[in-house]
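For reference, the structure is listed below as structure tokens.
A single protein chain has been omitted; all remaining protein chains appear in their positions.
Here the chain labels run A, B and C in written order, and each chain numbers its own residues starting at 1.
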Amino acid sequence: MLSIIQEPGLTYWLLLSTVLFSIGLYGFFTRTNAIGILISVELMLNAAAISFVSFNNFAVTGDLDGQIMTMFIIAVAAAEVVIGMAIFIQIFSKQRHLNVTKMNELSR
Amino acid sequence: MGILSILVFLPFVLAVIVLLTPNSKAHLYKWICAIGTGLHLVLTAVMTYMYYQSYAVDRLAAKTSLHTKLYLVEQWSWFKAYDIEYFIGVDGMSVAMMILTSIIIFTGVLASWNLEHRTKEFLAFLLVLVTGVFGVFVSFDLFLFFVFYEVAVLPMYLLIGVWGTGKKEYSAMKLTLMLMAGSALLLAGILAIYTEGGSFNLLELGHHKFPMEMQNWVYPFLFLGFGVLGALFPFHTWSPDGHASAPTAVSMLHAGVLMKLGGYGILRVAMYLFPEGAIQWGMTFLVLATINVVYGSFAAVKQKDLKYFTAYSSVSHCGFIIFGLATLNFVAIKGAVIQMFSHGIMTGLFFSLIGMVYGRTKTRDIPSMGGLMKVMPWLGVSFYIGGLASLGLPSLSGFVAESHIFVGGFMGNPWTSKLTMQALTALATMSIVVTAVYVLRGLAQVFQGEITNPKFELLTDATVTEKLVTGILIFTLFFVGIFPSLMIDLIEGSIWPFVNRF
Amino acid sequence: MNTYGFFLTNIWLILLIPLLSFIIVGLFIGPKNKKLAGIFATTSIFVCAALAYGATFEYLSLFPLGAEHPVIVPWSVQWMPYLENLTATLGIMVDPLSLLLMMIITTVSSMVHLYSIGYMHGDPGYSRFFTVLNLFTLSMLGLVVAPNILQMFVFWELVGASSFFLIGFYYTKASAVAASKKAFIVTRFADLGFLLGILILSYEAYHLFSLEAFAHLSSYNAFDFNFLNHPEVINALSTADGALLTFALVLLFIGAAGKSAMFPLHIWLPDAMEGPTPVSALIHAATMVVAGVYLVGRLFPLFGSSEVALNVVTYVGAFTCVFAAVIACTQNDIKRVLAFSTLSQLGYMMLSLGVASPLHKLGYLASNFHLMTHAFFKALLFLGAGSIIHAVHSNDIWQMGGLRKKLPVTHITFLMATIAIAGIPPFSGFYSKDEILAAALVNNPIVFIIGLFVAALTAFYMFRIYFLSFCGEAKSDGAKQAKESSISMLIPLIFLSVLSVVSGWFPFEKFFLSEALVHNTPSWLPIVASGSGLLGVLLAYLFYFKKTTYANSVKNGFGPLHTVIQNKFYIDAVYLFVVHKIIFRFIAAPIAWIDRHIVDATMDKTAYVTKESGLVLKKIQTGNIHTYTMMFLLGGLVLFLLLLGVGF
Partner (left out) sequence: MYNIETLFIYLLSIVSVLSAVLVVTQRRIIRSVSALMMVLLVTAGMYVILNAEFLTGVQVLVYIGGIVILIIFAIMLTGAGKTNDDEVDTHKKLLAFAVSFLFLLCSTYAIVNTPIKTVDTGANSSVRALGLKLLDYSGTGHVLAFEVISLLLLAVLIGAIVVARKTEEAKNA
């Protein structure tokens, strides 16, 4: 097993992205602030992007699908953050707080 | 568009006409329905005559035939993909049931003459319900049978829920849910039959030889599915509550006709397609039916409310129907079919009278009423005639049916031991004494003795429509009671195939 | 050779006329005109009487007195086809027994109709009374002429129903309502036995048709009397399963016992006195109660084939005879006394049937002879009692007295009937009772002694009424201003009194039986029989006419036993206890409770369970994003582990 650590190959990078993903997951569950949750999601997306790129680098001969997929991830992440922030601002203007655990009714 | 389709869809057309008539002509609703159902009765008579003509020619052949022979058949394909057809026809038994339903709906409409609360919708729903019932009695395609079966059951919820009395929502909900559970079993059975038999057409399925292990589980499914509607013992609890809160015409139609769908279905579908299954399960359902009979009559003794009193008595009489069927003996099955007819008329009479009495005294509590005979002699006498018919006095149709079931029960069938069969029949016969006890106790408390409540002094006797309703029903009771050979001849031809298949 | 005359060919009129008059009076004449209703009903019954007598003369002309008296069925139509050899027919069967019964019923019924025109005058339910009386006569005639056992059962039930309506005629009186209910339910219980008997009998008989030995009888049905009484069938049945045949016969006897109020099922007859007196006269004296005896008589050859059944009939009859006579001596209500005396006389008829057997038919002959004579003088006694009550307005014999001068005609007719029932020689009662005692002597000495003792008791309690009501001085003002009833009530009394004397001399034996009967009754028998009767009269004379203290001394002598007997051995109370406490409280109430709380509750509980499980599941939807995502992830992981565990 130690060989994975010695010369970091595909498995190493995948393990790295999984660790990052789990940390993001942990963050997702413990955050109460809406923006905090969004940040953890960004972290998870980033971890996924790493695994894509590492696949592209190690397991693909002369093809760039992995990298293109990472670009799409970044685009989608951007879209998500924009909408997320717009909604949070709207919520904040109404409820004066962004605490997720208190937001369990659709309409006030 | 043969006469049968007219008979089935005439009530539906009437319902539409009633719905379309504007509210300004509210008084017309009753007349439209009355004339319409009256016309229906006449048409049923014509249909019976047409049936007799074509049946006369092969009356003898019926004795040995293995398959039901249909008359006045109409057959069109409906869903070609699953070879489901609009296949309707009629044999002796269905004609008897059609006559019964036609009489009951005609008297039912007359009995709800002075109903004020939203009569338009009431009559419309009533007629839709009866269309379903007519459909069931003539349809010989299992899918069509099930569709009409559902159409017959569903309007009950609204009819009881909106126009009922007492805890009507509870009863309506309970009734519909239990009947739905029953029809769920039915659907499972029908689908099993379709997958095994390959078609929905009852006559074709008759030729198909169903494997034994399949019969063993589908027959009880169908029997219990139909049994729930036929007030089989553990599943009968919906009928007392349902009838107690249903309005007059609805409980007339329900107890009089809808509960007969159960018995009819058992015979037509379950016993026709699964003779070996019937033999296999014969004894268990026979015991259940005996409990039904004895249990129903004993429970009726202690009832305080007139409608519960009649509901339990009809549970006991429906038990007779299932008992007759479960004996798998020709005479008993014929008795069961006659009992379907005679009990239908009897309960129709009972519930219409209860409606009339309730309309006057505003109470259905037996102890608080008394001495009504002096005030309303016509209703009193008709109640007594109904009571005597229900306890099986000869010269009334009750005796014809019950004597058949007892004689048939005693003769038994080659597969069950003679002793157990005769013991069970003796037990069922004992119920005629208990019926006598509760009928006379109930009627004596209500009609005889001094008038207990001074308010009852000024009550009026039957009006013209009420006299017409009770008159028709009592005439039918006497007619079948005094000339049973006519009814027997009508039914006998169609029963032989069922027995020959065992 | 069916060269029947006018009467026999359209014998079916005897059923049609009462039916038509029942419908016409009931629906059309009754509500409109009371007077016409009474007259119309009575004339229709007189016409039936004429028909009955005409048919008898015609029958005798065809088959003269001494010769063979075959059973003929001039008219029958198919009524209820159960199966091929199991069809119930509606018909008229003519043979000496049914002719005898037809004559008795129509005569007594016409007398009662005539009597009740006067008696029921001014009663609000006047036309209703005549309608139901017509219905009763119709059903009684139908029962008597039945060619098969099922038709007999049909009219048997109709008789029960019409007696229910007649007993409960004064339906405003609570006691009348209770009495009518009790009568109908008790007889209904007995009819259950009767029906079970029919079912077993017809089941066994039906299976004989399959044997080829009975091919020649295949034209019959399993229900017909001719078939059941056919000698071949009888020994086939008794050899096949003797015990079952006896069981069926005992069941049939239970049915007969219910209708003829034999011992265990007698409780309804004394209460049936609640009905109007003409009803008691017709139904509870002459006709309905006799139906049980007629049933046993009709199936006599079959009964003869099983010893046990005959013994049951004998001993139940004998016990009822003694039992009722003892109670009759202690009753104070005149109609109750007559009711118990009817019970006792019926016991006589039953025991005489019991002692008879197909070989020596004396018992069979005697019972039907007594049936005829009893019908006439008992009807007369009841009608007489009716006119007394009508005059004195009370049933209690201690309030009557000195009516000899005030009601001369009633007095004479009542006296003649009392002498007849006491069995004093010139009157009819003596002849029939003497024959019964002769039959009993030959076969069953114990029963003979009982019969003798009861003869004395009968004379005692009959003359007890006679002396208390007619002799001595009026004991109440009602008795003082008593005046004779109207003429329409007196004619039947006179006619019946003549009949109760003449009927004894009727050449019964030659009419009734085909072949002459060997008589070996000892010469001392008639003397002993009439002697015991006279002894009873003497005792009654001493007790009640001479105003001696013997009556009270005997009463105190018996002490508490007297009160027990007076209350009819508390059997009514036992029945009431059984029905109300046992059946209602321990069977009906629990079943109603079980239905409400267990069977119904299970349905409600299933609904409750679904509701509760819904509530529990609701808790998962918290609206908190963390829980949702946690659930989501955990679901995925669990699936992963499962697949891992399964090893793809």
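The working rule: contacts are C-beta pairs under 8 Å (C-beta built on N, C-alpha and C of every residue); 3 or more make two chains touch, one makes a residue touch a chain.
This structure is a prediction, so every number in the text was calculated from the model and none was measured.
In the full assembly, the chain not pictured is in contact with A, C, by the touch criterion defined above.
Although one chain is not shown, part of subunit A still touches it, namely residues 1, 4, 6-16, 18-27, 29-33, 35-36, 38-40, 42-43, 46, 49-50, 53-54, 56-65, 67-68, 70-72, 74-79, 81-90, 92-94, 98-99. Within subunit C, the residues in touch with the undisplayed chain are 626, 630, 633-634, 637, 640-641, 644.
As a working rule, only the chains that are shown with their structure count from here on.
Along subunit C, no residue makes contact with two or more other chains.
Contact residues of subunit C toward subunit B in the complex are 78-83, 86, 150, 153-155, 157-158, 161, 164, 168, 171-172, 174, 177, 181, 184-185, 188-189, 192, 195-196, 199-200, 202-203, 206, 579, 584, 587-589, 591-592, 595, 599-600, 602-604, 607.
Taken in their complex, subunit C has these residues touching subunit A: 622-626, 629-630, 633. Residues 174, 177-178, 234, 236-238, 240-241, 295, 298-299, 301-303, 312, 330-331, 371, 373-374, 388, 391, 393-395, 399-400, 403-404, 406-408, 410-411, 422, 425-426, 429-430, 432-433, 436-437, 440-441, 444, 447-450, 484-485, 488-489, 492 of subunit B touch subunit C in their complex.
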